[in-house]
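One protein chain omitted, others in place.
The first chain written gets the first letter, and so on, giving A and B; residue counts start at 1 in each chain.
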Amino acid sequence: MEIADKLLSMVYALVAFAVVLGLILFLASRYERRGGRSIAWWFIAPTLLLLAVALVYPALRTIWYSFFDASGASFVGLDNYGTVFTQSDQLVVLRNTVLWTLVTPFVATAVGMLYAILVDGAKGEGVAKALVFLPMAISLVGASIIWKFMYDFRDPAAGTEKNPVEQIGLLNQVILWLGGDAKNFLLDSPGNTFWLILVMIWIQAGFAMTILSASIKAIPSEMVEAARLDGVHGFKMFRFITLPSIRPSVVVVLTTIAIACLKVFDIVRTMTGGQFNTSVVANEFYTQTFSAANQGLGAALAVVLFILVVPIIVYNVRQLRASEGR
Amino acid sequence: MSESTAHPTPANPVPGATSATMQDVDVAGAVPDKPGPPLAATAKRRLTSPWASLFAVILAVLWTTPTLGLLITSFRPQEDINDTGWWTVLSNPSFTMENYQTVLDPDKSSALGPYFINSIVITIPAVIAPVLLATLAAYAFAWTSFRGKNILFVAVFALQVVPIQVTLLPLLTLYVDAGISGTFWAIWISHTAFGLPLAVFLMHNFMREIPGELIEAARVDGAGHVTIFFRMMLPMLKPAIAAFGIYQFLWVWNDLLVALTFAGPGAATAPLTKALFDLAGTRGNAWYLLSAGAFVSMIVPVIVFLSLQRYFVRGLLAGSVKG
């Protein structure tokens, strides 16, 4: 396809989308003028339709296949779940997933929020935020090697006089400069899981910063100024003005990062391959589904993810109820 | 919305204020009616605190260091990359453009040009569509009432947890049956659907921050939901749309799996990420080229981020200041 054809097809798509959306809204407004009550359905119908086809149907299918064997041919009841919860190393996998989901959201949100507040309105704010945003932009392509140059380990003892060992991982070099012993970061459990989590925090802090920054910008300046006139500064300003104002956004960011952590597998996969007790549920799901050709067990692991998200849902429902009670 | 709200008039919205937050605000002190100076001006003073500045700089340096390492690496000769740390360039500078030349070499069968165009063609509709659809849906969830609303909303955002990998086979089968596998349509539809749960979740949150009085007042004036959505919501939600737009843009721009599965690896539809991953070579022996590749692929997202920045300052904030 020529470039012009491709661009043209994109324009067609955008026009088609505009036409469909316009039609829906046109019909909705006519319906509304005639006194139709449940106009909401017009608004959410396109979303629900797409979600039903693209996510709900595959999810139900996954639940169904979790009761079947590796090839999906014969029904095995709860055997796959038995395997998930009884294999000794699966407990480590569950522990790691919980660690990821608990640690990352809070640290990443705290860092993102702090940074968003610190640089808010400062000179060169855009560039300053771009620096923390970079990891999100780089995450996929460079991820496999960017942290190699942080965590790489070469044992100084392996060198000879002719060929002294040089570090290419910055962290070990810093440790050596400070007079410590070089360390194989990715090997020793359970510390290695934290080094992997650090990568996720590094990426997600940018997300937290972006969303929370938009939210902070929305705090009415009158409110801030009034508080300031009342002598509220620094931490008090954060505690009584900023945080309460952006609280719903903080909940949203925590939730989103937590769910992203449940699903995380690419960091684990590229950096340790899930070895050395660093695997997580999503990585096991991926391995069983695509490497080990065990569709049933893979599906069961995906369903475990669906179950693990329940506490997050409950928390959000409570938040929703609290804000509804206005 | 609490009756104690200090800004009940539609002309002066108080975003970011739910009932819970309002109580806290009241604790902090009454909010005056007179418009204050722009927030940006007051905030600039905040950074004058040396500790705050120092802290911001430390965070920025920590966060940038891995990226800087990769940037420097991308300019180093292959032999050096494996032999010495990237920081040694400070004492022993040795740079080359070779990695970038290899990556951008138009003679190679993996020349990036067509893939770059594909990424653009994929990304623009795949960002616009979910943003608009989600804003529409989020409006319904936030400001209309219908039976089963909350259950439905929770179900929508909970769908975020469905790993995309479980959708590949069933969706591809549907696309093959519909005759659109291998086309951009399959990618656009998939990205739109996959982006919706998070989009609805985020937009709903920002929607809720808009004071209900505004909408009620407009309703009293006889405006329909469609009008309110276009005349009030879209303009006021610019920062939120920008924030989610950036995220969805990155997601689509950096995606490999969705595009590859639904439209194949050919130069007709495959995105830039496909060409970049292949740079490392069949057996990964040229992995160092990914350093240059990563920066080539990063240019567009960073430009988008910086240009959407301005909507973070305008939008809601501008409205409240004008009031």
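Definition applied: a contact is a pair of C-beta atoms (placed from the backbone, for glycine too) under 8 Å apart; a residue touches a chain by one contact, two chains touch by 3 or more.
Just so it is clear, contacts and distances are computed from a predicted model.
**Q** Look at the options "Carbohydrate ABC transporter substrate-binding protein (CUT1 family)", "succinate dehydrogenase", "Hydrogenase" or "Urease accessory protein UreD" and return the one that UniProt uses as the protein name of the missing chain.
**A** Result for the unshown chain: "Carbohydrate ABC transporter substrate-binding protein (CUT1 family)".
**Q** Which residue among A:Thr109, A:Ser215 or A:Thr287 touches the omitted chain?
**A** Per the contact definition at the top, the residue touching the missing chain is A:Thr287.
**Q** One chain isn't shown here. Among A:Leu7, A:Val103 or A:Leu187, which residue touches it?
**A** For the chain that is not drawn, the touching residue is A:Leu187.
**Q** What residue numbers in chain A mark contact with the hidden partner chain?
**A** 70-71, 144, 153-155, 157-160, 162-163, 165, 184, 186-187, 269-270, 272-276, 286-288, 290-294
**Q** Using the document's contact rule, name the residues of chain B that touch the chain not shown here.
**A** Spelled out for chain B, the touching residues are 78-79, 82-83, 108-110, 168-169, 172-173, 175-176, 181-182, 256-257, 260-261, 264-267, 270, 274, 277-285, 287.
FYI, only the chains that are shown with their structure count from here on.
**Q** How many angstrom lie between the centres of chain A and chain B, each centre taken as the mean Cα position?
**A** Whole-Å distance between the two chain centres: 12.
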